[in-house]
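What you see is the complex with one protein chain gone and the rest in place.
Every chain is named by a letter (A and B) in the order it is written, and numbering of its residues begins at 1.
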Amino acid sequence: MTWETVIGLETHVELATRSKIFCPCTTQFGGQPNTHCCPVCAGLPGALPVLNEKVLEFAVKAGLALNCQIARYSAFDRKNYFYPDLPKAYQISQLYLPIARDGRVELHTSGGDSAVRIHEIHMEEDAGKLVHDPWIDQTRADYNRCGVPLIEIVTEPDFRTADQVIAYLEKLKETLQYLGVSDCKMQEGSLRCDVNLSVRPLGSDELGTRTEMKNLNSFKAIARAIAYEAGRQIRLLGAGGQVAQETRRWDEDREVTCPMRSKEEARDYRYFPEPDLPPVRLGEDYVAALRAARPELAAEKRARYQADYGLSPYDCRMITSDPALARLFEALVELGAPAKQGANWIMGEVLAALSARGMEPGDMKLPPAALTRIIALVEEGRINRNTGVQVFEAVFDGDGDVDAYVREHGLEQVGDTGLVAAAVERALAAHPRSVADFQAGREKALGFLVGQVMRELKGRADPKLVNDLLRRALGVPGAGKAVEKPPQL
Amino acid sequence: MELTELTALELGAAIRRGEVSVPQAARAALEAVERQNGALNCFLTVTGERALARAEALQKGVKTANSPLYGVPMAWKDNICTKGVRTTCASRMLEDFTPPYDATAVERLEAAGALCLGKLNMDEFAMGSTSETSFFGPVRNPWDLERSPGGSSGGAAAAVSAGLGWYAVGSDTGGSIRQPAAHCGVTGIKPTYGTVSRYGLIAHASSLDQIGPLGRDAADCAAVLDLLQGRDRRDATSLDGDYGQLLSRLTGDVRGLRVGLPEQCFGDGLDDGVRRAVLAAAQVLKDRGAQLVELSFPVLEYAVPAYYIIASAEASSNLARYDGVKYGWRAREYGGLHELYTQSRTQGFGPEVKRRILLGTFVLSSGYYDAYYQKALQARAVIRNAFDEAFGRCDLLLTPVAPSTAPRLGESLGEPLKMYLGDIYTVPANLAGLPALSMPCGFDSQGLPIGAQLIGPRFGEGRLLNAAHAFQLDTDWHRRAPEGGKRT
Partner (left out) sequence: MEPINAWLVDELARLSRLSLPEEERRAMTAQLKRIVDYMDILGRLDTAGIEPLSHEAPVGNVLRPDVVEPSLDRGELLANAPAQDGEMFLTPRSVE
């Protein structure tokens, strides 16, 4: 029998607001345990929630970008269950009247084009973190994350392959990042995904019994978990067995899914309308204003970069891989840097500098004007590219004036041909052996001589000029054209 | 002059005129507490030293006093959070809970120079109508120590009645200010839902709870409510009542006021003595120029079931946070997490609280939600509509507060349903979010106080207080004090 895999996703995304969803505590990641808490998010008796306006705005923006219907009347509900990461013993979420419904996302994969329907998007609060301490055999609870705003995006069971799932998640991540709604850092848990999966004989239109997989911390894990779980269900059914409806945990090390001990033996969350929060009514003008304010998304940027600047599809993908990089690129171009140069610096030096520091592009402090100036100086030949990289390193962390740095460190190229020619003379005189080697046909010797000249001039000479002068002095025909147009100071 | 004979406003005026010092008032109140609390059990916590220190500080600022209640000693029901002062909800669960923050109501009154004497006994988590479900023992009625003061704000009503402080602030979910006010012969008002911030009020039923004052007369209540009311950015359900300046609008003029008497509120199950006293109160208002309107309120019988379904549902969720992890009672012995929860909650809560949690869990659980919870919310809408209709024909409603006067201690505990049915006249106002007031209007044959209730439309506080003020200009029920209270 041929089997078909049917997948639906529930994706939790932490919103990039400054303060929490229902109280003014910071949402900053990390921080000493239990220092980002107040009576509201720690669930103290008597405290009350008040909705953060930015959470509503971000949820609506996400809904619009995923082509959803935005609810004109939306409300919160309480989901009741006991667990130590949930200090009120209920989560404020949306069941009956979610903020957005009925969306659609187009996907392009090597397997062809497809579309996924979004069932709904709802707003809710995150829970705290539990860490088990084996030394004291106690679980320790940290409530810093309690009340960090989330949206949960629920798809219909429209995926058939892991490729589609990954394509969807990549598009979702990119979209939410460009909207400025979330940073979608999987490693910090700001994008988390539960996968609902069932299998059925190809051609059947009934859904099989599904399992829900949790603890999926990377796209790679998601793809592998899907492959494993689909195989497991097919083997089970193929052998005449049955799939149990259950929650399964992806075991990263063993690359298998295994049943999770359930939070409650039988779940009854007793949802009911949250009496502490009045419903939210949205007018046409509110929604229209957010629709009009939608920024250019990554795919649109890629098309434009290709068309307007002639960048390659690869370069476009690299530059739009993070909104901060795209912002930098656009700023460089705006400030007058040639697009191709800008792209090269971003893909080369900028990414290298970020990775050396273990930084995210969003945390970059480099002023676009500084990089634009460096590119201009190199273009004009006033510094060479290696020096440019040296200057870049010096100003990357956000302080320092490019021109002042070049001046203070005397990095400007020696433009006086006479000075360079004198250094060439001295190098030839000091290293007769290398001269002889070169004349005996060993090209490598020239490199050594160039190095000697550059060292004497402290790296400030144009390497091309040095090369030309050396060749001419060594009697190579056709050499010396660069001398005709010495760089202007 | 016995200071405790004054009303809060009279004492406030005397303080501002320099005739009485704040420390003098504080000492008088603390002495009264010292003398009587052993018998009455209204105070769970007396903050004597704090109060005296605060009195000294307030006395220094008396020349710039910013409110008519500046320096007047008062007390809080023990479900209102006071920073640094334990707040127990009269439960073993919160026996040692000290809030790290003040309720908004506390902040507002403190800013107006209120002087807090301590925290008042009540039914556990405000669940009950007799103040007997307290973990710390029942409150006793100052008019008859063998009787209940009513509940759940029984400590507040008993304290004001007996002169242990000049006013108190309580909470009302289904009558918890009005009914004890009636049983103890004081005046109390539950404001329009939302007009007093609930931030810092330990939740019983969030869509019904409302903070309000208990005082010696309508004017004292108006003065307190003027300070309490107003939107709070920390309570999303709070709003500005378009009243305010209630005190200055107490003219006593009720000419032309249409007072509705719902026939169903005077029918079966009502004590004769109570009926007579409430109808006599109607006559007093009529004599001052009000017009009496007889009307029908046929949906009254649905109020108690709808109320108990909604209140229990919300309570079951609100009280889930008491699990022995962050604060509150933790069982001494337990195996795993589940047992920690179960043992802590089983030991920490009393029987009435458990009953409501189970009832609330029932009406919300799958399979029963539509038939009970959803149906109750619909009944609530029907009741709200019935009020809208009634207020088309009259300006306020006059009803009894309770079917009978204060019950004997122990009488109600075994029969929860009977106790619930006693709330029939008070719960409709909570369901509809309307303001309602209780005022003393006589005594029964055993010398126990009787209360009359006035219910107004949304933001009708001014109308209610003025009608009560008018009534109190012509009667002296509110001036009567129990033995020891020494007011005549």
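Keep this in mind: contacts are C-beta pairs under 8 Å (C-beta built on N, C-alpha and C of every residue); 3 or more make two chains touch, one makes a residue touch a chain.
Since the structure is predicted, the reported quantities are computational estimates derived from the model, not experimental observations.
The residue from B:G38, B:G256, B:G336 or B:G392 that touches the chain not shown here is B:G336.
Among B:A432, B:L454, B:A468 or B:A481, only B:A432 touches the chain left out of the display. Where chain A meets the missing chain, the touching residues are 17-19, 24-26, 32-39, 42, 50-56, 82-85, 130-132, 136-143, 249, 260-261, 264-265, 268, 270, 272-273, 275, 277-281.
Touching the omitted chain from chain B are residues 96-98, 100-101, 193-194, 207, 233, 236-239, 299, 301-302, 305-306, 308-309, 316, 320, 323-330, 334-338, 340-343, 345-346, 349, 351, 354-355, 357-359, 361-362, 365, 367-368, 371-372, 374-382, 384, 416-417, 420, 432-433.
By definition in this document, only the chains that are shown with their structure count from here on.
Distance between chain A and chain B, defined via averaged C-alpha coordinates, is recorded as 55 Å. Of all residues in chain B, those touching chain A in their complex are 80-81, 87, 89, 94, 97, 99-101, 103, 198-203, 205-207, 233-237, 313-314, 316-317, 320-321, 323, 325-327, 337, 341, 361, 364-366, 369, 373. Only residues 39, 42-51, 78, 80, 82, 84, 87-90, 139, 141, 268, 270-272, 275-278 of chain A touch chain B when the two sit together in their complex.
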